[in-house]
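Complex shown without one protein chain; remaining protein chains in place.
Which chain is which? They are A, B and C, in the order written, and residues in each are numbered from 1.
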Amino acid sequence: MKAVVWHGPRDVRVADDVEEPELLTPRDAIVRVTCAAICGTDLHPYRGELDGFRSGTILGHEFCGVVERVGEGCGALQPGDRVFASDVIACGRCTACERGMHYQCDERTLFGYGEVAGPYVPGGQAELVRVPFADVVLCRIPDGLSDEQAVFAADVLSTGFTAAERADVRAGQTVAVVGCGPVGLCAVMSARLMGAAQVLAIDPERSRRDAARALGATPVAGRDGIADRRAEWSDGQEVDAVIEAVGADAALTDALAVVRPRGTVVVVGSHGSTGFSLSTVDAFDRELTLRFAVGDPIAVRDRLVALLSAGRLDPAVLISHRLPLDDAVDAYRAFDRREATKVLLLPGDGAHAPTTKEDDGAP
Amino acid sequence: MKAVVWHGPRDVRVADDVEEPELLTPRDAIVRVTCAAICGTDLHPYRGELDGFRSGTILGHEFCGVVERVGEGCGALQPGDRVFASDVIACGRCTACERGMHYQCDERTLFGYGEVAGPYVPGGQAELVRVPFADVVLCRIPDGLSDEQAVFAADVLSTGFTAAERADVRAGQTVAVVGCGPVGLCAVMSARLMGAAQVLAIDPERSRRDAARALGATPVAGRDGIADRRAEWSDGQEVDAVIEAVGADAALTDALAVVRPRGTVVVVGSHGSTGFSLSTVDAFDRELTLRFAVGDPIAVRDRLVALLSAGRLDPAVLISHRLPLDDAVDAYRAFDRREATKVLLLPGDGAHAPTTKEDDGAP
Amino acid sequence: MKAVVWHGPRDVRVADDVEEPELLTPRDAIVRVTCAAICGTDLHPYRGELDGFRSGTILGHEFCGVVERVGEGCGALQPGDRVFASDVIACGRCTACERGMHYQCDERTLFGYGEVAGPYVPGGQAELVRVPFADVVLCRIPDGLSDEQAVFAADVLSTGFTAAERADVRAGQTVAVVGCGPVGLCAVMSARLMGAAQVLAIDPERSRRDAARALGATPVAGRDGIADRRAEWSDGQEVDAVIEAVGADAALTDALAVVRPRGTVVVVGSHGSTGFSLSTVDAFDRELTLRFAVGDPIAVRDRLVALLSAGRLDPAVLISHRLPLDDAVDAYRAFDRREATKVLLLPGDGAHAPTTKEDDGAP
Partner (left out) sequence: MKAVVWHGPRDVRVADDVEEPELLTPRDAIVRVTCAAICGTDLHPYRGELDGFRSGTILGHEFCGVVERVGEGCGALQPGDRVFASDVIACGRCTACERGMHYQCDERTLFGYGEVAGPYVPGGQAELVRVPFADVVLCRIPDGLSDEQAVFAADVLSTGFTAAERADVRAGQTVAVVGCGPVGLCAVMSARLMGAAQVLAIDPERSRRDAARALGATPVAGRDGIADRRAEWSDGQEVDAVIEAVGADAALTDALAVVRPRGTVVVVGSHGSTGFSLSTVDAFDRELTLRFAVGDPIAVRDRLVALLSAGRLDPAVLISHRLPLDDAVDAYRAFDRREATKVLLLPGDGAHAPTTKEDDGAP
């Protein structure tokens, strides 16, 4: 079968002789992928930023498709079911899972992420993918919800939504989002959805701020001395909560600078720093809360499916490219250069082309 | 001055020789009213449903205007300030107030409500009104927010918003609103604002359901056997929370019938029953929560003002009539017959006509 | 084997020729019972208050023992494990269970309760008992925790603890408990544990009030006009939350009468009424919350085991009788006459006698 395979930094190839996956345990399912997305997190291996990432890794943790085969322990799941996966693979039965903390599962790993995040499980930028703990990891897509909307619930939208929930956004508050890449834009949507009176979208790049503005946010040019320039952008309003969706020390510094006393900063950007310099004297004086949150698709997907089905969230506006799987090399290159917001790779032959609501045969 | 005075059941008159109010305590202010609304609660005395309601009562607890005079203890409040009042009058300093429970204030009363709800304070359907505890009861209207939007924050919108907040609506949930009068419609708006995936609007009258539909709700024909007809309206979805906005036993029965196990019913309809028949065996088996909530404008107004200013809530769509104060008799009659949704009475002479956003000289 | 069998109102017999249970599904386990308690709920069938209760029913839903055999789908459970059961039988995998609402499980039933609460599953007042969904329903007892402490976590302590948690008791508040039977006394312990400054124990019977006093509560003679006599018992203190642990209309009336405005009444008494007369006008004016809560041993048992092991809760003080299973007929009679607080039935032959902390060979 075809699959997107990592061979080294900026060396990603589409192989067409990859061995097809097999059921290894009773809780495995095999899914025929109809739609797989490239995520910002995929750029870490692409750029060679992850030590120990293994040549031969099949990439991709955002995907949906149709169930092809199931083991005996997959509950009600059936061949033919349209499904999307959670990027976080979790057993659903350990103490952490019972508490709804799937990222802390004893057997936690991610699709397509080498052995950096747990045992290697080949990813979903492929024609077929094996899904462990399929009764927990897969979620059925209801009729009327298109694949290309559902695929956002696999990671990026779940992450933005989790961020807004863990920020305890209350209707009428002001929320700032630092970093307006796809996760940040999903956080903007989610904070609006939860009733923020105003969402400030902070990013140094105009194009990203424009994307946030189109979603109803107030754009704020990011960076140097942002707190000092408060008068320019705040309209006298305090910032009740900040979502840091970059994963860089500078972004976290900005987030802490703009939040009001007793406010909350939620970090959903994936950080690599072991030595962020935190002013405890300032954080104490302003009684801040700093919360680190990983998106948990399993925990929020029922509500996300309801919201997507009702049209209350429309992440598909973020899609800039819909390409056949064969074009994955170009797609990664464009995404790396920020020439693409969100790229969908479509492994299917047309029989499984993503349904869109308008059935406009989008790609 | 002119004022709307209650003389008996369905006997409301506009008098023009009413004595002007005076400052009685240092925390009093006198407000020149620009816009006063008729509230569903006003129909209780209008219809003669309240024993002990006193002839001569000046009606009206939803109003905004311009501060004319202030006592010495009114804090930062100044003559000339544009303000709206809270319908609930509270001291702001007792234990209940400190805990944000203004309706439980030791000195709690309502404007224009006889001695049924506390000491008599003349209401705001008048040219001038005395506001006790003005530093607490009045809230400044920011530039850019029109009087006729702000007046909704005095009671009806605060009540619908409080209902949705006390129902702990979470993004992606399904909320039902029983009763689509003005309070119910404000609850629909608020539940949507807080991210409900679906809002079911339950009412026997088609016109009210249509109004709810226009706000994004799914209309459900109310009453007989609503729970039995679940398959027709639920789309398989459970109802996480119900807001009962009628204040009648039958409406509460419906609310309890449609909520899911472990769900919450919030009652904001003003009840008169001392013997509602509650099936404790059913409530226990389904582990329900039943919460009675009075709207608290003081507690939520900062966030409401932010939402109204940002255009995230637009209650002015509920306005069916804008009339001079002189037409109050007709206005009450139409409202009583349900020929009006929300009526604004405009005491001003034009100098104080309500600002609308589009400045379209609405009335 | 021996078991306690219900034949009709006040006709309970110890049979010694009952067929031994078999594993019926892979998630079943067979437990050899060391200790079974009689619960207040058992008095409903004993007194003939439950229509449709079937002759031949093996009673008992509070028990612990040693695992004898397990099916293949019981996870880590092993023969030889010391365990206690949850009285609520739940699958652990449906939507309700995933949300931690085990009493709302699609396959919910109770041990030893005829077909009133779900499919019949024979109870644990027997030498052996079959436990469905054993991986979910059973909980291991750590070394150092005696059987007779652990058995309280099966129902009565879980129920009192759940009540206090759902009342949102905050440290320093005043909590009243209406009804000082075993559940009420466990609620007293739990409210104290959670930091209530004062726990008022309301009961008409002096002996029960004395039991509550011994646990640190302030006794209040229950019933007629309790709210009117507030000055006598309240010490000026408002009652922030009330736990109704009787399950009778009169008790609920008292609970609603004593709670403060904006307070919460949690009902854990098992009600049989379909027409409790609720004053909605009063509940609205005081903005009350009324919450019905069934104890959920599965949801709270990890924390209960920690508390029991640490000696922070000591429900064994409630035990009035420790009797061999053969004495069950006398035990039921004494319990029915309120001559016993909590009775333990010990089916074992000594090899499995309940461990007590002091190893004092209690029975």
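We adopt the following convention: a residue touches a chain if its C-beta (ideal position, glycine included) is under 8 Å from a C-beta of that chain, and two chains touch if they have at least 3 such contacts.
Note that the structure is predicted; figures quoted are calculated from it, not measured.
Residue-wise, the contact with the chain that is not shown comes from C:M194, picked out of C:A15, C:V116, C:M194 or C:L323.
For the options A:E98, A:D249 or A:D327, the residue in contact with the chain missing from this view is A:D249.
Only one residue in the set C:T174, C:S234, C:T264 or C:T280 touches the chain that does not appear here, and it is C:T174. With the whole complex as reference, residues 96, 99, 101, 103-104, 249, 252, 261-262, 267, 270-294 of subunit A touch the missing chain.
Panel shows subunit C; residues 161, 164-165, 170-174, 190, 193-195, 197-198, 237, 300, 302-304, 306-307, 309-310, 312 of it touch the chain omitted from the view.
The criterion applied here is as follows: only the chains that are shown with their structure count from here on.
No other two chains have as many C-beta pairs in contact as B-C. Here the spacing of subunit A and subunit B, counted between their Cα centres, is 41 Å.
Within subunit A, contacts with two or more other chains are made by residues 302.
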